[in-house]
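This is the structure I want to talk about, given as structure tokens.
What you see is the complex with one protein chain gone and the rest in place.
Here the chain labels run A and B in written order, and each chain numbers its own residues starting at 1.
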Amino acid sequence: MESKNLNGRVLKNRVMKTLFFSATVIALVFLVLLFYRVLSQGWGYLNWNYITSFPAPYPEEAGIWPGMIGSLMLMGVVAVVAVTIGISTAIYLEEYSPKNKLADFIRVNIQNLAGVPSIVFGLLGLTFFVYLFGIGYRLLAGGLTMALLILPVVVVSSQEALRSVPTEVKEASYGMGASKWQTIVRVILPAALPGILTGIILSLSRGIGETAPLIIVGAATAIYTLPDSLLSKYTVMPIQIYKWTARPQEEWQFVAAAGIIVLLIILLLMNAIAVWIRNKYQTRY
Amino acid sequence: MSRVSTTSSQTVDVRSLLENKRSKKLKMRKLENIIPYLLLLSALVSILTTAGILFTLLRETFGFFSEVSFVEFYTGTNWSPWSGEFGVLPLIGGTLLITVIATLVAVPLGLMSAIFLSEYASERVRKVIKPILEILAGIPTVVYGYFALTFITPILQAIIPGLSIFNALSGGIVVGVMIVPMVASLSEDAMNAVPNSLREGAYALGATRLEVAMKVVVPAALSGIIAAIVLAISRAIGETMIVTIAAGATPNLTMNPAESVQTMTAFIVQAATGDTTYGSIIYYSLYAVGITLFVFTMLMNLLSQYISRKFREEY
């Protein structure tokens, strides 16, 4: 009797294990299918011409060039703004802020900002940057909007990197008579830099795939000149992909898929660089 | 590079050198006193961002409600803004339908994956699978949108005859896939935090892995798991591109997943891509919908934080 009961329990355990494993596999299968779909549809359209061409009315002639340049320029703006403000905020919170209400408020606020849908940041950018500041539907407005969007991620990852610098090392610096700022600039930041850089690259790679807020702040859909200043009209890769996907003819799906390959390759490169920096330069304490 | 010259016959008088530099250092000290204030200024940007979001949403929504009545907006069942009908319920309904479908996909898949990774998988398997699973979270949503429209929808159409190209089902499933890593990762973290002593106690009584997982680990990690699910639901509510591409642009108060619906986010995209002039009623409606969306997601986020704080297990 008892062993029969035990057999049943063991069997149940085995069945459920298979089920749990299958669930994990299903999630992975989606990933494989997605990559397969993108590659099989887009590979044929991906060539040098595609990368260096402007959008065109015919699928065979269309290209992603202005989107790539636009995305890179946009990331330039985002990097400058988000990195400066993000690292400063992290230094303030980790090294300077006494345990007071304001600092706690800033921390909670950053946590909540990270949960605001990206499209709401688009609305913020539309009111403030596009209209109230009078920038219009230009690169700068998109860059500032995106910078605010990824700011929480930059702050949190920088905080973690700063926190990983052990107290003993900071004490060594203070013990030499170094001031707080000297300790931060000469010891803490250099030691935290790999972690901070990794976080920034990962945040930027999130930003480079964002679409919705840029639609709201008016990234153009088709553009025939490259942006040459912060106040140029611009488009980005995800928006080009979106527009191509939305067209009914199947050929445009292929064009979109080719664009997705380019976008995914750029993301892959950014992530590879982040991992490389982490493994190569991270000091293990 | 920094080779030291070994000809140090003449000794340096470090003490007097330091004394000489001291007055210069004192001046620097004065400058350094400003630094915390500059840093605080940067830290305030995040608060200004929140204030800015609230300000824009409230200001433009106020403009909206001076033309459309509050009651009409939140009880009306017809959303056709270009012909002056502003009942937001179809958009909320569309959002909820997508969210329910996504949750039905993500919670079983995510939870079961979490149990597998935390309780069954070896350390090596976990180290391989978890990062791969997290790739799913890093894929741009526009790519998911493309995948839903061009791949999932045709498959669904083959299974369900008469399914329209734009439908809630396809979008909902793919939103679900997108949030699987979130459910799985955060739940797994919660399960990992359950101390081994609890598991060992159960194993010592002869429990199987399944019994330990379901009767010990999951109950102990429950608040973390629920917080993870709530957070994932909040992501689903705010998701934009997948539903814009795959679910269509038909405001439709229905619970039928085969129909085309429009979510709050999809309307915002639709209205923003059209020629919406600043100060027009359509422009204002963006913000009225936006603040509704914002409140929904904020409530979910706060709920998630509340659950994980209130019911934090003390081991």
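Everything below uses one rule, namely that a residue touches a chain if its C-beta (ideal position, glycine included) is under 8 Å from a C-beta of that chain, and two chains touch if they have at least 3 such contacts.
In this section, contacts and distances are computed from a predicted model.
In the listed set "PrsW family intramembrane metalloprotease", "Phosphate ABC transporter ATP-binding protein, PhoT family", "Fe-S cluster assembly protein SufD" or "Transcription regulator PadR N-terminal domain-containing protein", the entry agreeing with the UniProt name of the missing subunit chain is "Phosphate ABC transporter ATP-binding protein, PhoT family". If you put the hidden chain back, the residue from A:Leu72, A:Ala178, A:Leu226 or A:Ala246 that touches it is A:Ala178. On the side of chain B, the interface with the absent chain consists of residues 1-6, 8, 11-12, 14-15, 17-19, 21-26, 29, using the contact rule stated above. Although one chain is not drawn, its touching partners on chain A can still be listed: residues 98-99, 166-169, 171-179, 182, 186-187, 190-191, 283.
In the analysis below, only the chains that are shown with their structure count from here on.
Considering their complex, residues 28-29, 32, 35-36, 38-47, 49-50, 52-53, 56-57, 59-60, 108-113, 115-117, 120, 129, 132-133, 135-136, 138-147, 149-151, 177, 180-181, 184, 208-211, 231, 234, 237-241, 244-245, 265, 268-269, 272-273, 278, 286-287, 290, 293-294, 297-298, 301-302, 305 of chain B touch chain A. Within the complex, the chain A residues that touch chain B are 9-10, 12-13, 16-17, 19-24, 26-28, 30-31, 33-34, 37-38, 41, 84-85, 88-89, 91-93, 96-97, 105-106, 109-113, 115-124, 126-128, 131, 148, 151-152, 155, 179-181, 205-206, 208-212, 215-216, 218, 221, 238, 241-242, 245-246, 253, 256-257, 260, 263-264, 267, 271.
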